[in-house]
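Of the protein chains in this complex, all but one are displayed in their positions.
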Amino acid sequence: MARQSFWSGLVVMVFAALCLTWIIPNYAGVNPLAQMPPDLVPNIASWIMLLSAGVVVIKSIMEMVEKRESPVNLEIDWRAFGWAAWPFVYIAAAIFVLSHVKLTYAGAPIIALMLILLGERRWYILLGCSVVPVVLLYVLSVYMMRVGVV
Amino acid sequence: MDFSIVGSAIGETLQFDALFGIAGGVFLGYIIGVIPGLSRSVAIAIAIPMTFYMSPLIAISFLIGLSKGTAAGSAVSAILLNAPGEASSAATSLDGYPMAKSGKPRTALQVGLLASVIGDILATTILIFVAIPFARVALLFGPYEMAAILAFALVFIAGLSGGDIFKGLAAGALGVLLGTIGLDNQTGLPRLTFGYTQLMDGMPLIAVAIGTLALSEMFVQSEKLRYERETMAVKLENHKGDRITFPILRKIFPTILRGTGVGTFVGALPGLGPSVGSWMSYGMAKRASRTPEQFGKGAPEGVAASESADNAVIPAALIPLFGLGIPGNVSAALLIGAFAIHGITVGPLLLRDEPELLYSIFAGMIVASIFMLILGWFGLMVFAQITRVPPHVVIPIVIFFCLAGMLLQGYGAFGLIILIAFAALGYLMKKYDYSFVTFLVAFIITPMLELNLRQSIILSRGNWEVLLGRPIALFFIACTLLAFIILAKRTIERKKPIAEIGD
Partner (left out) sequence: MTSRKYLVAASALALSAVVAGPVVADEWPERPVTMVIGFAPGGSTDIQGRVLANVMEDYLGQPVNVVNEPGAGSAVAFTNLANAEPDGYRFLFGGTTALTFTPIITDVEYEIDDFEYLAALALGQNALVTSAEQPFETFDEIIEYGRENPMTYAQQTALDQAIIERVAEAEGLDLAIVPTGGGGGMAPLVLGQEVDFAYSGGTHAQYTPTGEMVIAAFLSAERSPFYPDVPTLMELGYDYSIEDWRAIIVPQGVPEDVKDRLMEAAEFASQDERFIETTEGNTFFPVVYYDQEQMEDNVRRVRAATEEVMAD
């Protein structure tokens, strides 16, 4: 747990530092006349992030020293990582497809393929679970909301 | 109050077609609410074109039934799937899901439903008898008061986050940071939009809410499938003990009353919205409880607090609408549009010019609550069957509806990209124990808080003495300081937080 806190805190600190030094000065805009300049709140938020993540990091270092834990663990379980990551990759790919094909047309294969990947093999479940939601969406978008096929 | 008018108004409501409209609205809203990814705004967007073909009374009963139905329905997915349909039901899942997992899904659903219906009926009663003459009280809450209340809500709700308080702070600060994206409301210049027109109105709340609440949970659950495929599903066994009992009812009743109070207060103030209501109520229930350590582990009070406030906000948001013509929140604003289509201008004139219609609407609201109870009670038996569907089948379908919910609202591929980005963020926050609740609440509150703070600073011309003439603002500033001190004290003492929130 301490190792996870250490690394996640470090990531937050890096992000907050990035905000303070690069993102906010370049993208938040300036308005010297305003009583509350546009970059005030984002800057405060970034400082809080930096400081509190700093405390998280320090606390986790102390804990790791106490337990003589190494900050790096080289035995990464790649299989577990892959299992956690594939749904993201899958949905990201699906979103890429959806920027070209409408969900009403691409939806059924997207559901069915994910069901297969999750280990479902019974054809009637695959068919039912992929077709029924799409039909529902079609009725919803075309007949009830009247926005056309989405 | 002219009783012959009231009588004929009630008579009109009880006619078959009006009843049918209400029942249809509640039913449709309930179904939409149950499906994660489709929220109240989708439901109302569905409803507006449909109401074109209805008479004004039916149309309005239909819409009111619909918004009540979604509020009650979204509790179902929050409890059974841990995938709340909208930010305001997120508090429900904190205790509802643990209850469901520990073999009491039916009790949790019943507690949620009862709290919804009671909160709803009480708030409607307040709306009818007390509120309209007192609607002007809302005008006492200017920018100073709103800024103070929002600051209080932010600190108070942030204090709820369990786990490491510094992680919670970091998460909240990230919410604040992301909440500032969009056009700077004073100069109209884009802030942190990186040149994307789509971000000029800020990160779309729907994408953030669906992403961090529902979609990220599906990723968490699909990961769990590898390790606990057989045990993770919520099992609906015919436990004799799995139903609401009188002792539970007695335990949750004060919580429901408090939740209704909080919800009515928050709803009556224009702009705060149901999420603030349900979280405040949850926090107060936890503070008031004698066993706060049970919260987050399946305390029925937690479900009752959040659901009663969530539902009380809906009728309460009509208080400023009917009293002053100012919509209390987004769905009340949508109602104005629906009324306008039927040639009715909502506001104080309604009571003077068309009292019969107004009382019919009130009667319709009460009837809608009763329908909600009936439908919910039988719906429980049907929806509880969701728990028999194995999780690996539920996950892809819920993901599909999360995507559909974004597309139905016209956000397009850009909305989907934001959606998955926030799903990834939500997943990491859950995994590394950063409170996504604090994050979401900060994200929702920040734009309102910043706007009101700005208005206050400009209006006062930097003169602090203005506050002396503002006792309500002073009261909430004092509350904010108190909440802050308690938070700081807890941090310094390094006491274990009262209870863990979230997973």
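By letter and in written order, the chains are A and B; residue numbering begins at 1 in each of them.
In this text, a contact is a pair of C-beta atoms (placed from the backbone, for glycine too) under 8 Å apart; a residue touches a chain by one contact, two chains touch by 3 or more.
In this text the structure is predicted, and so the values were computed from the model without any measurement.
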Among B:Leu139, B:Ile374 or B:Leu481, the residue in touch with the chain that has been omitted: B:Leu139
Sole residue of B:Pro292, B:Pro390 or B:Gly412 that reaches the chain not shown, by the stated touch rule: B:Gly412
Residues of chain B (touch criterion as defined above) contacting the omitted chain: 41, 44-45, 48-49, 52, 138-143, 183, 185-190, 195, 197-198, 200-201, 204, 270-271, 324-327, 333-338, 340-341, 343, 345-349, 409-410, 412, 448, 451, 454-455, 458-459, 461
Residues in chain A touching the chain absent from view: 104-106, 108-109, 112, 126-127, 130-131, 134-135, 138, 146-149
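Criterion: only the chains that are shown with their structure count from here on.
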Centre-of-Cα separation between chain B and chain A, whole angstrom: 23
Residues of chain B touching chain A in the complex: 42, 45-46, 49-50, 164, 166-167, 169-170, 172-174, 176-177, 180, 184, 186-187, 189-194, 218-219, 222-223, 225-226, 392-393, 395-397, 399-401, 403-404, 407-408, 410, 413, 416-417, 420, 423-424, 427-428, 432-434, 446, 450, 453-454, 457-458, 462
Complex interface listing, chain A residues touching chain B: 4-5, 8-9, 12, 16, 19, 23-24, 27-29, 31, 34-36, 38-39, 41-42, 44-46, 48-49, 52-53, 55-56, 59, 80, 83-84, 87-88, 91-92, 94-95, 98-99, 103, 107, 110-111, 114-115, 118-120, 125, 129, 133-134, 137, 140-141, 144-147, 150
